[in-house]
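Of the protein chains in this complex, one is absent; all others appear in place.
Chain lettering (A and B) follows the sequence in which the chains are written, and residue indices restart at 1 in each chain.
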Amino acid sequence: MAIAEVQSQETTLKPRNIRVNLPRPGPLVLLVPALASIGAVSIYPVLLGLWLSFRDTTLASPTDAFIGLDNYFQLFSDSQFWNAWIHTIQFTTASTLVETLLGLMIALILSERFRGRGIVRAAMLVPWAIPTVVTSKMFGWLFDGQNGIVNYLLRSVGLIQHNVDWYGSPDFALITIVIADVWKTTPFMGLLLLAGLQTIPDSLAEASVIDGANAWQHFWHIRLPLLTPTLLIASMFRALDAFRIFDLVYVLTGGGPADSTEVLSTLTYKHLFSALQFGYGSALATIMFITEIVIAVVFGVFLLRKMREVGQ
Amino acid sequence: MHKTAPHSKAQQSSTRQRALNQDVRSDKEEISTNLKPEDGIHRRDFIKRTGLALAGVTAASTFLPSVRRAMAAGTNPTEITFSSAKFYGKETIAEVVDAYNSSQSKIHVTYKELPPPSSSTEVHQGLVQQLARRNGDPDVFTQDIIWIAEFAAAKWALPLDDHFNAEAMKEYFPGVVQACTWQGKLTALPWFIDSGMLYYRKDLLDGLGAKAPETWGELIDSAKKLTSAGKAKFGFLWQAKQAEVLVCDLVSFVGSNGGSILGPDGKTVSIADDAAVEAVQLMHDLIKKYQITPEDVLSWDEEPSRGPFTGGEAAFLRNWSYVWKIAQDKANSSVVDKVGVVPLPHFPNKKSAACLGGYQYGVNASSKNKEAAIEFVRWMSSPETQLRFATQVGLCPTRSAVLDDPKIAQEQPFMQQLKSVFIGAIGRPVTPKYPQVTLVLQSEVSRALTSGNVKAALQTAKDKIQAIVKT
Partner (left out) sequence: MSRIQDFRQKPPQGFMFPSWDRVLIYLCALFIVCWSVGPFLWQMSTSIQPDRELMSPTPHFFPYPITFEHFVNIFVGKSFHRYVINSVIVTITTTFICLLFGSIAAFALARLDIRGRLGILGFILGVSMFPQIAIVAPLYVLASNFGWLDTYRILILIYLALGLPLVVWVLFGYFRSIPQTIDEAARIDGARPMTIFFRIILPMSLPAVVTTGLLCFIAAWNEFMFALAFTSDINHQTVPVGIANFTGVHYVPWGDIAAASVVVTLPLVIMVLIFQQHIISGLTGGAVKE
């Protein structure tokens, strides 16, 4: 009965005719501050970027002509581009999955009541709070093949025989970056999922007790579906951010060794900032943009479906 | 115990000001509440006083700046701007610029700081964006030695041959002057120099009875002896991270075999020639075959490779001049007084080649105050200022005479030892497309070192570079 009550209270996506005391243009006014801030900063650069991607502009020379889709054709036949694209997809998938799972576990643990919960909550945030410039260098030190603590610890407990060359070897470098990112960003997911878990009323737990469900069923059938919208939104943002990973890779490996950790952001950075090829670099940025749109749309479709389901 | 002095003029005026404020405040309160007829006199007074104050303030504000300017300089000084990456030591660049400003009154330099050279891509980006607008700002700038050709070809840097003739340029190290020249025109004035060099453990070599190695064979020999005897954990440390430093190391190895990456015309690509292939093969063998270099160098740049050496774990190190000070610092190093420095080794019958680095001055081609800019640059590159930079900021001078100065012998004796190293230093490939060329080199050489397919990787590099420089 408790469950039915809750379900009827859930909102659906169909716009209800709520009588609003404000005149028609009113609601839009509330959106203006946010939209204006975002637009002022983003619209001009994005449009400029799109426009530049059809030109062969380089800052160092006076060339600046319209060349249509030539940049894109060149991109698609550039093996370095595909190399970076694949690494970026690999990294995004791995880190989003791991961070979502870990974040969910952390959120579940932290939603239980136990002594010292506050300290754990504060401790959990530390990786996210350390400045990124420090984290990158710190992981470089931690995972140093010769003097790093990680190798030292792993060797002392006997898990490995010899030092692992973490980010000096093409085989391990990308994994090291994933580990570094998971450490740094899991708090982001954990915090958002925790906030999401707290919207689920305790009365539901009560109801499950009455209905005789065990902890796992309670989680799988009740909490998880209610958590799904938050889960999808948080992982969507995480996936989009992971796609644009830059600092960690650039400081730790510079895209190497042998391009084994080159991701789209570092490639774009090199073309824009080092080689000053604004046309080609903008085409790269546009491809990143389009891929992200695809990712967002996929998430969005899932999100819409879940929200409709929950509404029923 | 002194008597409090009578109120100074400033204090008197401030008390007057305070009284005025109080009057204004109280008058305002009275105005806002019901106005009584007897307040009429207060109001007139108040208006008179504020009117006088306002008049006084406006008069002073129009007067003062011009008075100040007139007092500072007989005539108006020429204003120029100077942008430089952030260096510091006992003194900062801002302080040096201030010294210039106070030493004369014809030119006033405003110093705009760019990010530190550790963020060199950002410095490059910031500089390029300013220069590309061609509006004359900044009038003077500093450019990393690898950007000189790029800025010259883009016509952002003013050719300086008319102001600094060949005689004047003879006072600088020839390698640096060559790096400052593009297509026969001098577009940069030397500032400071740095190059790679070989650091070695004197004590360990003395134990072997060997002297500092001159050829790669000798180095490999000594290193192997030391590592197998357990005297050193690593034989030879250098940098192979996929970053600019890899190209610096590449130039040292390839140059030491008489090879080159790009011909002097900037169009012939020689990275796939035998000399270069042999050199890169050596780089690979140091790691994989002779194993005197750990695989970790593939992710190491300057600092991670310096750490084990000053921590006492390595016999040889290739790095820049900054390591010396750290190696001699008791707070930082375990090898104080045990380190020696020589030019890098070379292949048999060839010459040592070290990679040239350092920032140099440039004058904006669109500058609206070219004379003033050149004056300033002349002062900055003068022997006295170079001496100052050497002793106060730790930047090695580019004038060989300055390097011999007794003051340097006193405060930075190590620099004098470097003369032989600097004389043999060569630059990286000179081409306006260097930023793109270096990316290709970093990628392909890193691939060569990890996979072992040296010839194939260098051939790919040659093809790509040829496509870049042929335009």
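The working rule: a residue touches a chain if its C-beta (ideal position, glycine included) is under 8 Å from a C-beta of that chain, and two chains touch if they have at least 3 such contacts.
Keep in mind the model is a prediction, meaning the values are calculated, not measured.
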{"item": "Candidate in contact with the missing chain, chosen from A:72, A:128 or A:302", "value": "A:128"}
{"item": "Interface with the undisplayed chain - residues on chain B", "value": "86-88, 112-119, 122, 125-126, 129, 194, 233, 302-303, 306-308, 310-311, 313, 319-320, 322, 326, 329-334"}
{"item": "Absent chain, residues of chain A that touch it", "value": "2, 5, 9-11, 15-22, 26-28, 30-31, 33-35, 37-46, 48-49, 105-106, 109, 112-114, 116-134, 137-138, 141-142, 146-149, 152, 183, 187-188, 191-192, 194-196, 198-203, 205-206, 209, 212, 214-215, 226, 229-230, 233-234, 237, 240, 244, 246-247, 264-265, 268-269, 272-273, 278, 281-282, 285, 288-289, 292-293, 296, 300, 307"}
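Here is the rule we go by: only the chains that are shown with their structure count from here on.
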{"item": "Where chain A and chain B are represented by their mean Cα positions, the distance between them in whole Å", "value": "37"}
{"item": "Residue ranges of chain A touching chain B (in the complex, touch as defined)", "value": "59-61, 80, 140, 144-147, 165, 167-170, 173, 252-259, 269-270, 273-277"}
{"item": "Sites on chain B touched by chain A in the complex", "value": "121-122, 124-125, 128-129, 132, 150, 153-154, 234, 240-243, 294-300, 304, 307-308, 432, 435-436, 438-439, 442-443, 446-447, 449-451"}
